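A short worksheet on the structure shown next.
A protein chain is absent from this complex, but the other protein chains hold their places.
Chain lettering (A, B and C) follows the sequence in which the chains are written, and residue indices restart at 1 in each chain.
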Amino acid sequence: MIEGRETSAKTRTIKYGMVGGGTGSFIGDVHRKAAAFDGRCEIVAGCFSRDYDATLVTGQKLGLDQGRIYKNFKEMASKEGARSDGIEFVTICTPNYAHYDIAKAFMEQGIHIVCDKPLATTIEQAEDLARTAKANDLLFMVTYSYSGYAILRHAREMVRRGDIGDIRVVIGEYPQGWLAENLEATGQKQASWRTNPELAGVSNCVGDIGSHVENTAAFITGLEIDSVCANLEIFGEDRTLDTNGEIMLKYKGGGSGMYWTSQIAIGNDNGLRVRVCGTKGTIDFVQERPNDLQVAFLGGPVQTLTRGNGYLYPEAQALSRIPSGHPEGYNEGFANLYTKFADALNKKQAGDTLTDDDLDFPNADDGVRGVNFIHRCVESSKNGSVWTKLD
Amino acid sequence: MIEGRETSAKTRTIKYGMVGGGTGSFIGDVHRKAAAFDGRCEIVAGCFSRDYDATLVTGQKLGLDQGRIYKNFKEMASKEGARSDGIEFVTICTPNYAHYDIAKAFMEQGIHIVCDKPLATTIEQAEDLARTAKANDLLFMVTYSYSGYAILRHAREMVRRGDIGDIRVVIGEYPQGWLAENLEATGQKQASWRTNPELAGVSNCVGDIGSHVENTAAFITGLEIDSVCANLEIFGEDRTLDTNGEIMLKYKGGGSGMYWTSQIAIGNDNGLRVRVCGTKGTIDFVQERPNDLQVAFLGGPVQTLTRGNGYLYPEAQALSRIPSGHPEGYNEGFANLYTKFADALNKKQAGDTLTDDDLDFPNADDGVRGVNFIHRCVESSKNGSVWTKLD
Amino acid sequence: MIEGRETSAKTRTIKYGMVGGGTGSFIGDVHRKAAAFDGRCEIVAGCFSRDYDATLVTGQKLGLDQGRIYKNFKEMASKEGARSDGIEFVTICTPNYAHYDIAKAFMEQGIHIVCDKPLATTIEQAEDLARTAKANDLLFMVTYSYSGYAILRHAREMVRRGDIGDIRVVIGEYPQGWLAENLEATGQKQASWRTNPELAGVSNCVGDIGSHVENTAAFITGLEIDSVCANLEIFGEDRTLDTNGEIMLKYKGGGSGMYWTSQIAIGNDNGLRVRVCGTKGTIDFVQERPNDLQVAFLGGPVQTLTRGNGYLYPEAQALSRIPSGHPEGYNEGFANLYTKFADALNKKQAGDTLTDDDLDFPNADDGVRGVNFIHRCVESSKNGSVWTKLD
Partner (left out) sequence: MIEGRETSAKTRTIKYGMVGGGTGSFIGDVHRKAAAFDGRCEIVAGCFSRDYDATLVTGQKLGLDQGRIYKNFKEMASKEGARSDGIEFVTICTPNYAHYDIAKAFMEQGIHIVCDKPLATTIEQAEDLARTAKANDLLFMVTYSYSGYAILRHAREMVRRGDIGDIRVVIGEYPQGWLAENLEATGQKQASWRTNPELAGVSNCVGDIGSHVENTAAFITGLEIDSVCANLEIFGEDRTLDTNGEIMLKYKGGGSGMYWTSQIAIGNDNGLRVRVCGTKGTIDFVQERPNDLQVAFLGGPVQTLTRGNGYLYPEAQALSRIPSGHPEGYNEGFANLYTKFADALNKKQAGDTLTDDDLDFPNADDGVRGVNFIHRCVESSKNGSVWTKLD
């Protein structure tokens, strides 16, 4: 029982609002729990659904003031923007297509943003959001949730410190099996919007989970993608968006990769995995084992590092709450992002200068890069799976 | 992405207090996060340390009213008991020796109890607590945290429904390695009190983690222990309490078992595992993989069931929040206990009759059973590792 | 302890010879053990090295008659062909470049062939060997060793019987780490010839191990590759052949795949793995766990099937020798191929008609397909990693 770390603190509670995330959207509750996890944030306003009755149900369950349960996001943005005690940031967890308009509306009111990935459904919109955030000096976090795992910080530090040498190959995969059948035909909410191009955008599978592979690989390695060659496929009748994607990549400065992303790989729950092979060692991260990291060095055996142990770098320890062997997971990773964001916001509101470390959460630039990746994959595939530059 | 489940609700927030759980006690923060996880409970009072300055630091960090940050638990019990808006329950997460006095003091004020395990340092005290709770019609939860895991409910249901037939053998183990060296010599807080008989009671290893094996096995199987034969050993210089325990068991009505519990098994973080072998199948639960359950039936292959999938029993689904493959862990398990407790308390305060399902959290009787187990193991070992009845 | 199967029988011992496989060539000894494993074959002649002294050492160690230890393969082919008690088949386990000439020489003498993969260094040579074998009515086995694993027969039967439905995606990988450094600079024999284009042919990594991915995937699925898009890379200084290959594939009749093959993935010993995702289920084979097969069906949990259990198809049971849980491995898989080949040869020599089942070992056509795959990958990569047809 190595000592754990106390993370709760309530000295200043940041008030925030949420758009999307109503009943049936598991991710809304994840956001709310993550925001509250370390006592940093309190939800006070919301527009949880396009259906006001549904919004009301959620808002009341959350104990919100009736007057801050809104019919639509525009009303919410303007009214919250006008209040002296208005929300300081808004969390956007609607289907992808709506992110842009919502984020714009709140940024116009000077409200900071937390937005689900993928950031937007076009590259132009994504870039506009990033520009707007900078122009208005607003914090903008894109919730690539897996980057919040403590053990991934160790992986990133290993790369940064040169532990595995120069990177040669990156192998990413993200198999799921839940869309092996046409679940959307049953009305299942998660399946319905993701397979609908009007709500999801140009891609389902690459957009939904391929973007996580891209982000996780970039997070660990710091590599920039030069070009992709993608073969996206639509498995399942009556579908118009991809449910499986195979992607080859070349990185700037050398090195190559392969990403596989699938929603039709029966037997897989949520199998994000990224392997990074360098000249001196290999890192192997498996999302479903978020407390573990497998590493190997030239000539040595595979080692299984586990969260919370003293041999990990301080950057990993800093995001670890409970002793090794006491599993942390998805919620803690998500909470790490929110706590980082909230601490940065607190510092900013106090007028302090934010350091790179303060801003060490996935931001709008990561979001832009992710949208670009998705669109280039779609473009490559449409053109016969040809190599396509990311610029 | 199977649909997740929304669990937050804030309709009535239960106010509670805490004794123990100050700085350096990771478990205090775990309790507070668990209580808040589904929006059920809010901490409003506390006495977090025997050192008032330390208590003040914690209380202020948590944003408590100065007047409800107490110098000692007696003052806290009487003052909170006297307030019309006093706490409805208190969480006790001090070292073991103090549980009894604290719980008694609060129960005298009609305040419900959440108490860490092991419940007390003598069987008599444990039994007195259970009696007192019943006599005063108070809810009493003992936080055997692992029983809150969703996947363990599936295991229990499999046994209850007869899926694995009659139980023949139970193999439990709980290896840790953190006390392989004398960490207490460095002043590490967790190590210091656990190896100190004045604070921990008659046992360190069996008391601290053997009790979890006992509870987890009982939770899954429903079996009652008839007798134990234990060999407790003190590894590590200058120690007076056990750091390793080997225990053979006989269950009432037939069947036998072995439990191994160790704090000196280098390479093990927190390796609680319980295997239950029946006439028709086997269940294998590994705490460090809390989303998984391995099962096998006569003549068939081993299956790995994972939390969140549709093939699990409703009792498991009810405690699952996020989709399969999105790891839940220690905090969610703990939160499940608190939410269950809070819902029962709400129902009780509303004057409703509580069903067995409402009361499906580990209670004082479980606590008594656990203390009895610890003491009988110590007794058996002292007498030359002879068979010792639990009655 | 499920009953094992007795496989030894010595009623007719087939005499054979070997070219290559001298000291330092671990694979020569593997062939000899495999041939002898079930008592079917006895080595009586050989030319184990281009260095006659080395050949002599090996031949004497094996107890061969001095007169049947040959200076070169041509002499061996002609003299053995001329003997009334000459060898019935020859095993060729030289570096790749020499396969063609040797096989031709022995076939001209009416001697049957067992040849290592890849079959030849050009497609034309490979096709010529296949044609020659057919024209001369000779048996020709190419030792794609992994296809001999008992558990892989179950995988193939699952596909054949439709258990996993129509195949959508095949993910193959074969990471090794042994060439992460320039081992050939140390004179290590295995590294030296494989990285030498004069001995290995157009490819090192794809030729040596990519060919196993191709064969294993084809063995399980029966799918034919329509086209490949490959990115082969040379990691390691002073090298001219690939040490890492990333390949996307399209199969005839639909479905796609990705194969990764690497010799620079530190921490990997011999990580061949093939996953096959169908409309009804998924199969997952990991070579380093050759007694296991992971399968999952729509809506169900992952199951770990293990060799030797009664729930496996007869085709798998037929190649299993010892009870479940008693690990079989590489040698047994290799032996299964030899025993199959020897039984076919016995039957042929007896004048019986050979059925498809009799001939169920990897043959020259498989060899041709493998060589074609290697060359198309090299061609694709040279042309900028463009899609390249296999025909």
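Simple rule for what comes next: contacts are C-beta pairs under 8 Å (C-beta built on N, C-alpha and C of every residue); 3 or more make two chains touch, one makes a residue touch a chain.
On a predicted model such as this, the values are computed, not experimentally measured, just so you know.
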Can you work out which residue in B:V169, B:L199 or B:V286 touches the chain that's missing from view? B:V169
Tell me which residue among B:C277, B:L305 or B:L337 touches the hidden chain in the full complex. B:C277
Which residue among C:Q109, C:Q188, C:T279 or C:Q317 touches the omitted chain? C:Q188
Using the touch definition from the top, which of B:C229, B:L272 or B:L312 touches the missing chain? B:C229
Subunit C residues touching the chain left out here are 1-11, 13, 23-30, 32-33, 36-37, 39, 60-63, 176, 178, 188-191, 194, 208, 268-271, 287-291, 306, 308-309, 321-332
For subunit B, residues in touch with the removed chain: 164, 168-169, 171, 173, 175, 177, 180-181, 229, 231, 233, 235, 244, 246, 248, 250, 256-258, 260, 262, 264-268, 275, 277-282, 284, 294-298, 302, 384-387
Contact footprint on subunit A, counting only the chain that is left out: 299-306, 309-311
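In this section, only the chains that are shown with their structure count from here on.
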Chain whose Cα mean lies nearest the overall Cα mean: A
Chains sharing the largest count of C-beta contacts are A-B
Per the centroid of Cα atoms for each chain, what is the distance between subunit A and subunit C, given in Å? 44
Using mean CA coordinates as chain centres, what's the subunit A-subunit B distance in Å? 33
Give the residues of subunit B touching no fewer than two other chains, as numbers and ranges. 306, 309
